[in-house]
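A single protein chain has been removed from this complex, and every other one stays in its place.
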Amino acid sequence: MRARSLFLLVVALGLTATLAACGGSSKSGSKTTTSNSTSAGAAGGTFLAVAKAAPSGSPDPQIDYTLQEWQLLIFTHDGLVAFKRVGGTEGTKIVPDLVTSIPNPTDGGKTYTFTIRKGIKFSNGKELKPSDVKYTFLRLFKIGQSPNAGSWYNVIVGGDACVKTPKTCNLDQGVIADDAKSTVTFHLTRGDPEFLDKLAVPFAFILPTGTPNKEAQIPPPGTGPYKWAQYNTNKQIKLVRNPFFKLWSTDAQPAGNPDVIVEKFGLSDEAQVTEVENGQADWMFDTPPADRLNEMSTKYPSQVFINPLTAVYYFAFNVRVPPFNNLKARQGVNYATDRNALVKIYGGPKLATPTCQILPPGFPGYKAYCPYTKNPGSGKWTAPDLAKARQLIAASGTKGATVKVNTDTTDVNKAFGEYFVSLLNKLGYKAQLQALSADIQYPYCQNSKNKVQFCYSSWYQDYPAASDFLNVLLGCSDFVPNSSASPNISEFCVKPIQAQMNAALKTGILNPTAANTQWAAVDKAVTDQAPWVSMLNPKYLNFVSKRVKGFQFSPQWYFLIDQASVK
Amino acid sequence: MATFIVRRVLWLIVVLFAISVLVFLIFFAIPGVDPARQMAGRNPTAETIRNIKHEFGLDRPLPVRYGLMMKHIFISRDLISYGSHTKVIPEILSAAPVTLSLVFGAAVIWIVFSILTGLAAAVFRGTIIDPLLMILALIGISIPVFWLGEVVNLITQSRLHHFFLFSWVPPLGYTPLTQDPVMWFEQLLLPWLTLSVLYIGFYARVLRANLIETESEDYVRTARAKGLSERRVLLRHTLRTSLITFVSLFGLDFGVLVGGGALLTEVVFGLPGVGLLTYNSLTSLDLPVIMTTVIYGAFFITLASALVDLVYAWLDPRVRPA
Partner (left out) sequence: MAVFEPEAELATLDIEELGGEVAGRSPWALAGRRLLHNKLAIAAAVVFVLIVAVSFAAPLYARHIAHTDAFTSNLSGTFRLHGKTIQVIQQGTGKLGLGETPVAPTWHAKYFLGADSQGRDVATRVLYGGRASLEIGIGSAVLASVLAVVFGLIAGFFGGWTDALLSRLMDLIWAFPVYLLAISLATVLLTAPNGLRIGFVHLNASSLWIPLGIIGVIYVPYVFRPIRGQVLSLREREFVEAAIAQGASNLRLIFSEVLPNVASTVIVLLPLMIATTILTESALSYLSIGVQPPKASWGTIIEDGQGLLYTRPWVAIAPGIMIVLTVLALNVLGDGLRDALDPRSKLRMKG
């Protein structure tokens, strides 16, 4: 149902503006007795997951950016702090992990002094020391390929210089490790309300000193309850218990239930569903194909879990290239789009809801708004308005133009593309389908050199702040011409709207609630300009085998595999 | 004989060179492809892309990059995939036994059955058996292998899995022979049968057609006139000549399959072989893996072609290589 590449986004960040504003207060101190301890079911057994392919990208935890691997790295490694390992909204809270407690930053928010817990061992038997923390952050820069070294971790003093010349990276000013006192002190270049969240993701998971400063072929030893035994991209991944692990915090790093976790590759999504149904596998990573959904919901409803997500699926117009540099044409296509059909392609109304706007429901700053429907005004989409669409397109004078509809080759996204080809042809354009492999489609669309006219994409939250959708995807500075790293695919840049965005950003630093009203206005203004055809807001579906007990869904890590049990 | 081998080895090198250069050029002719950007993942910074470019030598001129890649494949053997960032050669070496298991098993089945079928059809010409066998063979040829595989899976894994005939069918995948021979066999049985259906049909017909054609040759008439038994005529004279086309076609097909041509079967049955590896690398435009699998495949195809010429010459003395 959705391209794997979507998982590359930092879903696990879950940075919250509100948490940031509150500083350290909601980040609880070390609590080892909580009610979120491992759920029903006994420990032991092998948890067998199946997937189509290995995580794309590197096995190295400091380079990898896929949900598929992140879901497993949290069991084998630890950061200084962690997202609470439970399902539900509690799972967005930050709790101490390798540190004893979460300090308040001093020096205007620029200095954090952590005390490292004693007695924690890596899976190679070595004891965790503060110098390992320093080594980890040095390596983050030295390997030169960490995607966010230069955008997140350069907030550490010395980080920018390290990005420029990785080989001679020196963080002596930024990270001060004192093995004798068991402390690590971070000096930042500025106050950063998102710093703790950056410490809670796999890029910053602590590795032992001596880990080679080049890309690893299998994740190095970690401090979690499991360790990596095998990473064969053609066959499988295998995690076994870390014999040196001793529980120190059920909130941050609970003991896992299964003895072994295996993720086998090479199975098509149809085969995966069959295996889970037959009990030959416990869980499938990939989304079940559309034609099995009915069967699953009829025969195995108790094994299906549906959870809401804050995400939006859309097709972006290129507003600088004909025919969609014409506002009437864009609005016309929006009126003509049958979002019900798109929901059907995704799997039906239980799995997705139609949308006309940018922000997803339940998001700060969201106010239901949909002008592109029959009888607008309720904020909900009801039906396409073909008459109005034809009127607008006729007025635009763009009829007969050739349009390439660009999407990727996964079933659902390709089906979206076919629908739009058919629709555009019906409206009088000459449409063709251009379906590229998912690995190359997203960068291809981003690069203005390729002059893509109409392109599929999706966006999942990095953190619950409206700026993450509106500014990142439609802000002027996020359009970088002739670059494959330009998230503003629409090349949208309207000065008055940008000014509104900047004002809202500014308000948001001190007064998030007031900013939300401003963001709602921005959402409305942008939607009226129709840089996209917003399609739907999806839900996430997990399918597990009969013997799996204790399913939990965390908004950060999704299915918490090691908290489930197979015995 | 020695000159034959030397010539063929030289030819092999030429083929590998030509194909690798062609692959390299095609790949870099594809617009919109930026390997460094691809490897950098989602929303990287410009520095990350620059570092990757340098690390993988992507900022050097084309001939240098080609040379580097060949060095990594043949000399240092540490070529890294753009997609998974792991070494390519171990990936291929672990995928090869899967493909070899699939192809050898299928080949044994299809050789045996196609020869039996073709012989039977030619011998029993004029009775109902001949057209019946040929219709079956035709149906075999006419079924797309990927479709047949899907239907087989549908029946054995889903619809009739509880039926005693199919309850032994294990989950899709591959288990090495050394690890669990029974499972190895059970997992490969249906893929073998599926893959060989097409070839049994084709080769049975080819053999039958050649047998019939040869039967009417003058020298066969002479052999019969001499009083040789039917069986001797068949096996010594007719079959041997008829096998010429059979062998040359078989050699080509087998070479292609070993080199990764059974990818559709591998895709449908979830067998992590060279074919699946090739397919995945092609769709994600992962040049190092593409290059290595192409070279691997070309090697086997050329080898097979040389062996076929050898056998051809042995079978038909008129066509000995000069």
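In order of appearance the chains are A and B, and numbering begins at 1 in each one.
Throughout what follows, contacts are C-beta pairs under 8 Å (C-beta built on N, C-alpha and C of every residue); 3 or more make two chains touch, one makes a residue touch a chain.
Treat the numbers as computed from the prediction; the structure is a model and nothing was measured.
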### Task
Can you work out which residue in B:190, B:207, B:239 or B:294 touches the chain that's missing from view?
B:294
### Query
Which of A:246, A:374, A:426 or A:506 sits in contact with the chain that's absent?
A:426
### Query
In the full complex, which of B:4, B:66, B:104 or B:146 touches the chain missing from this view?
B:146
### Message
Counting contacts across the full complex, list the positions on chain B that touch the omitted chain.
### Response
11, 14-15, 18-19, 22-23, 26-27, 29-33, 123-127, 130-131, 134-135, 138-139, 141-147, 150-151, 154, 158, 202, 205, 209, 212-213, 215-216, 224, 230, 244-245, 248-249, 252, 256, 259-261, 263-264, 278-279, 282-283, 285, 290, 293-294, 297-298, 301-302, 305, 312, 316, 318-319
### Summary
On chain A, the omitted chain is touched by residues 270, 289-299, 301, 304, 306, 338, 340-341, 344-345, 347-351, 409, 411, 414-415, 418-419, 421-423, 425-426, 432-437, 444, 450-451, 541
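FYI, only the chains that are shown with their structure count from here on.
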#### Entry: chain A and chain B: spacing of chain centres that average the CA atoms, whole Å
40
### Task
Enumerate the contact residues on chain B facing chain A in the complex.
31-34, 37-49, 51-52, 55, 81, 83-87, 91, 94-95, 153, 157-158, 161, 170-174, 267-268, 270-272, 276-277, 280, 283-286
### Query
Any idea which chain A residues touch chain B in the complex?
5, 8-9, 53-60, 63, 65-66, 144-151, 163-164, 166, 215, 217, 231-235, 264-268, 270-271, 274-275, 278, 280-281, 409, 436-440, 442-444, 447, 449-450, 483-485, 487
